[in-house]
Structures are given as structure tokens and as C-alpha cells.
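Only one structure is covered here, and it is reproduced in the block below.
For this view, one protein chain was removed and the others were kept in their places.
Think of it as A and B in the order they're written, each chain with its own count starting at 1.
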Amino acid sequence: MSETRKRFLVQSAVAGAASTFAFPNIALGKGEPIRIGTIPPITGSNALNGQEELEGAHYAVEEINSRPGKCFDDRPVELVVEDATNDNQAAVGALNKLLGENVVAVVQPVLSTQIQAMAPVMKGAALPWMTGGTAVKNTQLGLTNLFRCRASDGITAHGLVDFAVKDKKLKKIGILHSTEAFGSGGADQVEASLKNYNMKAIGREGFPKDTKDFTPELLRLKTAGADGIVAYVQNPSDTAVILDQFKSLGMNANIALLGSPAVGNTTALATAGAAAEGIFVAQDFIIGFNSNIATKFITTFYREYHRQPDVGTGQGWTRDAFLLLADTYRKIGTADPAKAVEALHKTKHWEGVLGDFTCDAEGNLVHNMSVGVVKNGKVVLVKTVTVSV
Amino acid sequence: MNRRATLVALLALACACIPFVLHSQYMLQVTDTALIYAIVVIGLGILLGFAGQMSLAQAAFFGIGAYSSAIASTTLGLSPWISIPFGVLVSVAIGAGVGYPALRLSGHYLALATIGFGIIVQLVFINARGLTNGPDGINSIPPPHLGTLALDTYQTYFYVAYGALLLSIYIAWRVKHSRIGRAFEAIRENEIAAQAMGINVTHYKVLAFVLASGFGGLAGGVIAHMTRFISPDSYSFDQSVIFLVMLVIGGSATITGAVTGAILLTFLPEFLRPLKDSYIMVYGAAVVVMVIFMPEGIVGLVRRLIPTYQTPPAAPMRATSNVADSA
Partner (left out) sequence: MFDLSATLQLIVSGLAMGAIYALVALGFILIYNAVGVVNFAQGDFVMFPSFIAVSFILPSVIVFGSVMHWQLPIIAVYLLVLILMAGFGLLFNRIAYYPLRDRGWLPVVISTIGVSIFLRNLAQIVWGSQPIVFPSPFALQTLSAGGLHLRTQDLLILGVSALLIAFQFVLFERTTLGKQMRATAQDRATAQLLGIRVDRIVAITFIYSVLLGAIAGLLVSPIFTVTKEMGGLISLKAFAASIVGGFGSIPGAIIGGLLIGVVENLGGYYISSDYKDAIAFVILIGVLLLRPSGLFGERVSEKA
């Protein structure tokens, strides 16, 4: 967090203020900016995630506007920002406000509950809606304009379970999850994936967010004889305490811990420190960034912000969402929402930081994930999993 | 008195025209939400402002009404016109259930019991997945219909919210100016004296809870069919605190205060969006300042400044205390 953060917040404020004097002309001509809206949770309990995504948005807009032809026809992208907070009502309010400011597409939210809350409004608005929520049901709400720019929980859970059963040969797998939407949904997906192997979880322990002592949950799984625990945890503080207690209870000696994507993000690992050594994490992108695009993103971002970006859950997917929109507009030569939605459905093998983007019938764009292990505080690739579309 | 009634009627009529004047979807949504929150706060105002019983569980009743109506209309297929009153009934039943044990408590004990109740209710919303669908919430809640017209825009739904609010104001007003209202006031001032005067304190305390839970439940049902998606995170202790703050800032002794506080504190965050992070901090500081300098809330302050509208001085916010403070 630095001067750049302040600068961009000011920029957002200015953009937001300026956008109230909306451009009247919808038939956008040459040179006219393309207004894309975004509603990250900048304040509230998901502020950390929201601010990362705001950074990703600014990064993406810069990337687009500094390439030849900008978005297309020399037209720049203009970012319009509203704060979704963590309250569903306020989030829908932010969306409505955004929609009143003549945007042609919306990027966000990441929270599946906010996505569901906004669905009725976005259905009517019929703009391309690039979301980052991983709950499987998000793409089953009956909206044709909703696109998921990350691997769903179905995919990451499947990959994680696959690794646990086939590679690590674990036989008695337990589930630990936070009881909010992400955790519960993830736990459901893990159970569904286990069924594919004719297995059942030997225990499923839920905990409310901000739990301070995980002794009961961990011990229950230990008593049930777990040789592996899949943990679906969203909050970095919870992750840190879980990993710490897992170690201090001596459970890391003969139980494998496999974490959901958020467990492996930079903040969580930094917070957990040494306790994270040796745990496996699912990541909803290909670890190791062996693609040019991914490597370029990481290094450029680091150069500008002096920090590692969060590829799966923060800056990375946001950047991909914007770039995909921009490239789609360029391909069809217009920013018309209806045509863009149609074109987005035809996305095939577009390369983003997260990997290959190919659109399926439900609007899912990303179908790969990878499993890594934490070594020396960094996630090292162990296996990639791609689900065929 | 007649002049006042006419003014009120004119104001009500003017407000009814809002959807024709306001075209922004955003502003209409915020307005509809504000009207619904006003219903919740009126309920709290009856319990706390009139009867002096502290409750930090209003969000729980808001949630009970919302979930009951949502479940009834999605799984049982009932029309919202039926499921919303059903939500009120469920809420009232639970409110009475809470009201009885609450009798023996007052002051901090009551406050904490209601906090505990609220937290437990939210945990049930989150964990009773078979009933409430858990943290994923309930979506595809149907909008109400008038014949073939679906009331699914903020513009049309305004009238549903507005109608519910007018009904609530009317009921609250009737309660206030009746024996019930006077009994509440007596209990608020001094429970033991009230009992000595022959007021059945038990009966009225439960009634106060029932009214508060009823209004909360009504508001919950109404909002569920507007947002058409509900999830447990909206019904937290923090939300109960927000409702309390709305009441205190508006003015706890009057219905006008409750409505003013709700509307003001629903719109304010929207206007202060540019302040981003600092907004809530300012809000917290404002609460402290207001409680110190404006104990009767905004409405109390206005009333003191405009002599025409002075009613006999409402008691400033004080609730029965069980601290033996004989100083």
C-alpha cells in the first residue's frame, strides 16, 4: 500500500464524481472512452480483497490504454468505481448507481451472496457481467450475460480431492470449513467430488468466521481418524490460526492438510508464516506462471506496486476480466453490450493470467486449477488439473 | 389539531408521488429501503422509546419475517400477499416467546439477553441449511402481483413499502394515544410504581415485544420480496445496533423520530460514499456527539426550536435501571 494507492483512490473518486455528468451519447464514436464499471467491496469486512481488486482494475485499465489502439479504434477504457461494501443492500445500491452512469459492462462482485443479490438487477440491465464468485450456483441463476472469470469451487474442489485420493492415496478425508457461503459451498463440492470416488468425508466441521480457537474442530477430525483434511477457509486470520494450531496440536505429523485457494494466497501465507510449511493448497490458476502473460503480469505489477499480486483472488482475475472485455470489443469492433455478450460466449482459448479462457454453456470461462505445496513460504507447483469444457 | 391532520395528509400524498418524480433506479432503491427500515425502527421505538425496554434483537425479527415469508413463498408457493402476513405471525409468535422470559429482566440483563437471542437466531439462519438454505441464502423470491402486473420494479414496489409504512405509522400512533401507550409510558418511567398503580406490567411488556417483533417481521417480509434474495449476513448484531442508532438519532420518544432516523441514516451513507473509509468513523463519532448534545434526537431538537409543534415534553431517553443508585 503506498502512494499509488492514494493516487488511485483519488482517481476513483474523481472518476466517480465526473461520471455523474454522464456522457449523453450512447452511439459511441471514435476516440470516445469506453466506460466499464466495477463494484469492489472497498470498505467493510472484505475491504482487503476489494482494495486488491481495485488495484487490479486500475492496472488493467493502464495496460489497455497504453497499448496501440488502446481498447480499439484508439478509444480508451474509462473506469467507473462504486463501493459495494459488505452489506447486500448497499451492494445493490452501488450497482444501481453504477448502472445510472452509462457503463457498458460490469466487473465484480467476488462475493457469491452479492452476485445473487444483484442478479435480478443485472438480468434487466443485460450488460456483460464479469464476476469472480466461485460458488457453482452463480452460473445457474438463469442469466445469459453472467460470466465467471475464475475456476469455480466445483473445479478446485474436484482437483483437490483428485490429488488427495489419487496422488496422496488418502483414505479418510475430513472437511474443515467456515460456515459462510464460500466455506459451506466449497465443503459441499468436496463432498460431491468424494462421491465420485465412492468415498464419504469422515467428518465435516464448520466454524463461524473469526473463530479464535479451533481445538474442538481439529480434535474432532483427529478423533475420527483423519489422514487428510481439506480446509475451505476464506479469511486469512482464520487460516493463520488453523495452521498454527494444526501444528501445535501435533497433527501435522501424520495428517495432510489441503487448503482451498484462499488458503494459499499471499496474505494468508504471510500471516501463517512457518506454520504453513508443507501444506497443500489448491490454486485457481497455474502455479509457477509458466506462461508469458502470467510472468509479465507478475513482474510488471511488482515493479509498479512493490508487492506480489494475488493472482487468483485479487488483482489477477480482475485484470483478466478487463482484458478479456477489451479484447472482445476489439475483435467485434464495438462495445455494444448485446453483441459483446454474444461474442463472450464464443471465447475460445483466450489466454489470461489465470490460464486458458474458454466459455462453456453456463458462462464459465476458466477450467483449470493446480495444486501446490508450500515450501519456504512459497507455493510450489505439484500438479495441474484441467476439466474439459 | 385539524390543521395538523391536514398537513400530515398532504405530506403523505406528496410522498406518494415520489416514484413519478424520481427516475433514478438507484435513488428509488435507496428510498424503498429507507421506508422499510423505518418500519423496523418504529417497532423498536415502541419497545424502547415508549415502553423503555432495551432490545438489541430487532434485526433478528427483521430476519425472521424475511425468512418466513421467503420460505413460505418459495417452497410452499404462497403468494407474497399471504406469505408476508405469515412472516408477521411467525415473528410475533417468537416475539411473544421472547417477551415472557424477558419480563423478569431489565436494563443490562435484558439488553444482553436480546443480544444473545439475536446471535443465536443468526446462527440458526446460517446453519439450519435444510430450512434456510444456509449461508447461500434464498434466491428467486417471487415479487407480489396485482392481477397480472408484477410489482418487481423499485417504482412499483415503492407503493408496497409505502403502504406498509403508512400502516405501521397508523398502528403505532393509535397505540401511543391509547391506554396501551399510557401504560407503556408508566412502565418506562417506573415499573414498580406502575405495578402499584394496577397496571399489569407482565401483560404490557409482552405486548411491547409483540409489537416490536411484529413490525420487524413485517419489514422483513416486505424487503424479502423487493430484493428477491436474502442471506444470513444481513441479520447480524451489528445491524441491530444500526437500528438502535437510527432510533436514537431520530429521537426515541416519537414515531416521527423513528422514521426520521431511519430515512436519514439510510440516505446518509449513500451521500457520503466519496468519503469512503472515513464515513463510518464519522458516523461513530456523530453518535457520541448526538447522544451528548441531542438526547432527544433530531426530532426532539426540532421540536424544541419550533414552538408550534411542541407536544407535552416527552421524557428524554431513560430506561429503568436496576442499579441501586440512591444518590
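The rule is simple: a contact is a pair of C-beta atoms (placed from the backbone, for glycine too) under 8 Å apart; a residue touches a chain by one contact, two chains touch by 3 or more.
Just so it is clear, the model here is predicted, and its values are computed rather than measured.
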Displayed chains in contact with the omitted chain are A, B
Of the listed residues B:Leu76, B:Leu123 or B:Met197, which contacts the missing chain in the full complex?
B:Leu123
Out of B:Ala5, B:Val21, B:Val288 or B:Ile306, point to the residue that touches the absent chain in the complete complex.
B:Val288
The listed residue (B:Asp32, B:Glu191 or B:Asp233) that touches the chain absent from the view is B:Glu191
In the full complex, which residues of chain B touch the absent chain?
54, 101, 104-109, 111-113, 115-117, 119-120, 123, 126-127, 190-193, 237, 241, 244-245, 248, 277-278, 280-281, 283-288, 291-292, 295, 316-327
In the full complex, which residues of chain A touch the absent chain?
1-3, 5-6, 43, 45, 47-48, 51, 179, 205-208, 210-213, 215-217, 219-220, 222-223, 236-237, 240-241, 244, 247-250, 267, 270-271, 273
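We take it that only the chains that are shown with their structure count from here on.
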Can you list the residues on chain A that touch chain B in the complex?
9, 13, 16-17, 42-43, 47, 82-83, 86-90, 92-93, 96-97, 99-100, 112-113, 116-117, 119-121, 135, 137, 141, 179-181, 183-185, 206, 208
Sort out for me which residues of chain B touch chain A in the complex.
24-26, 29-30, 33, 123, 126-127, 129, 134-137, 139, 152, 227-229, 231, 233-234, 269-270, 273-274, 276-277, 279-280
